[in-house]
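The complex appears here minus one protein chain, its other protein chains still in place.
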Amino acid sequence: MANIDKIKVSLFIPCLINQFFPDTAFSMINVMKKCGIEPEVKKNQPCCGQPGYNMGFHDDAAALAQKFIDLYSQTDADYIVVPSGSCAAMVKNNYKNLNLKSSSEKICEKIIEFSDFMYKSDAYKKLNLKYKGAIFYHKSCHLLNELKIDESPKNILNSISGLKWFEADIYDNTCCGFGGSFSAAMPELSIDIGTKKLEFVKELNLSAFVACDAGCLMHLKSVSEAQNLKIKFYHFAEFIDYCSN
Amino acid sequence: MSQDSFNIFAANLNDNGGQALKLESAEAAAQKITELVKGEAAVKKIIVHISSCLNDLLKKDIVNKIGMQDSDKILISENLTADCDISITGYDYIIAGSGAVALNSMEHDLKETLVPPVNILIKKAPEIFDNLNDIFNAHGGDFQKISNLTIISGPSKTADIEKKIVHGMHGPKKLFVMIY
Partner (left out) sequence: MQSNEKQNLIKVRQNSITQLSNKKLQRNLKNATATTLKKRCDVIRKTSAVYEKARENAIDARDNSIENLEKNLECFIKNAKFKGIKVFVYDDYDMASAKITEIIKSKNADFTVKSKSMLTEEMRLNHYLEEHGISPIETDLGEFIVQLCGELPAHLTAPALHKSKEEVAEIFNRKLNMPLTDDINQMTAFARSYLRDKFLSAKVGITGANFAVTETGSIAVIENEGNARMCLTLPQTHIAVFGAEKLIPKFSDIPNFLEILSKSATGQLLNAYTTITSAPEAGHERYYIIVTKNRFKIASDAKMKKILRCIRCGACQNVCPVFQRLASHGYEFTYGGPIGIMLAPFFKGIAACEEMLDASTLCGFCKSLCPMKIDIPEIIIEHRKRLAKLPASSLSLKRIVKKCFSFSYRFFYSYEFTRSLIPYGIRFAEKLSNKISGRFYIPFWDKFRGRNFIKAPEKTFFEEYFKK
């Protein structure tokens, strides 16, 4: 990746973050500014189309995807940074499966998930990251399995002085149980999967739960509060912002 | 056959629940077999079947050595019967990377490596292959030689109850592979 000082960045704000967790987006902008990046925030950002796509309504997904491509084909940014593994995966992996009027190839190349961007651009090195304590890092499924991003966020965590972090193994409760429409169609399963995930975290007695995807966080937060578990949830961008203060 | 290959085979067979033994000579092999048989006879009377596919001299040596043991407790049976306790049989190839042996079914009575609870396999200087691919490629095209192939990697086993591994479900509980 080119030198961070010469890169132009545009942001894509996922619908969940826009609607429910605007602070995550502000944290991300904060972090980037601390690294000397002035990110562009375009108006009229659509949803990436994943909810409709996953449910099988590909016409709806294509309509939104077309809006996405039309909007971002008008940017001269080198990268489109998105604080979500599932949105990034949707654009990069699935847009090519949709009937679109224009090609999504160039845009797909520019899309990059936030932690992956921060690591590969070396931007994180400009921050003096510190944290006292131990956290749980959750490997969001789309980030891990669709984009195969695992090293980037972990390398950044490793650079935070004073931080100890834990993760789950493949045989130890991995998915959070959100799954988009799954959480509505199969609520009992969704809650049980989330509950077991939090039990595992609770046993380790950690001060925070950190993930790169807002869907996971929202789902686990809603389960945690219903069970009075008092776990603190942070998006990766919020956590990095916190550690850089 | 290199010592390395044999060691790899022995380690893998061991992981699979079997035991590999390397002996210096036919005589030493016969002696070892007798010890194993005697060990099994310690608790009760046993019936031993020695395969007709074994080398005649080796077979004679084994019979003699066993005969020198307590003949009341050890009976040698010409035929493979349902109540045989030990079978001593031959095999054809070793596959080191899988910890397994292979038998050409046309040249062996497959029941011998299946029915009795203890199975001792013995062969002089068997061909040893690194991987399964190697054995299939080595004789590639020569289908008659190995188109009926049985590959054995250890004793019979199951983990169907609570994932606890138990040996000797239907096939042999103990498997010894000897080379000399």
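Labels for the chains are A and B, by order of writing; each one numbers its residues from 1.
Note that a contact is a pair of C-beta atoms (placed from the backbone, for glycine too) under 8 Å apart; a residue touches a chain by one contact, two chains touch by 3 or more.
In this text the structure is predicted, and so the values were computed from the model without any measurement.
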Checklist entry - Touched by the hidden chain, which of the shown chains? => result A, B
Next on the checklist: Which candidate, A:121, A:183 or A:244, sits in contact with the chain we can't see?
Outcome noted: A:183
Checklist entry - Hey, which chain A residues sit against the chain that's not shown? => result 13, 15, 17-20, 22-23, 25-26, 41, 43-47, 49, 51-58, 60-61, 63-64, 67, 141-142, 144-146, 169-175, 177-193, 195, 218-219, 221-223, 225-227
Next on the checklist: Even though one chain is hidden, which residues of chain B still touch it in the full complex?
Outcome noted: 12, 15-16, 82, 97-100, 105, 110-111, 114, 131-133, 135-137, 140, 143, 146-164, 166, 168-172
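Throughout what follows, only the chains that are shown with their structure count from here on.
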Checklist outcome for this item: Separation of the C-alpha centres, chain A versus chain B, in whole Å, is 57
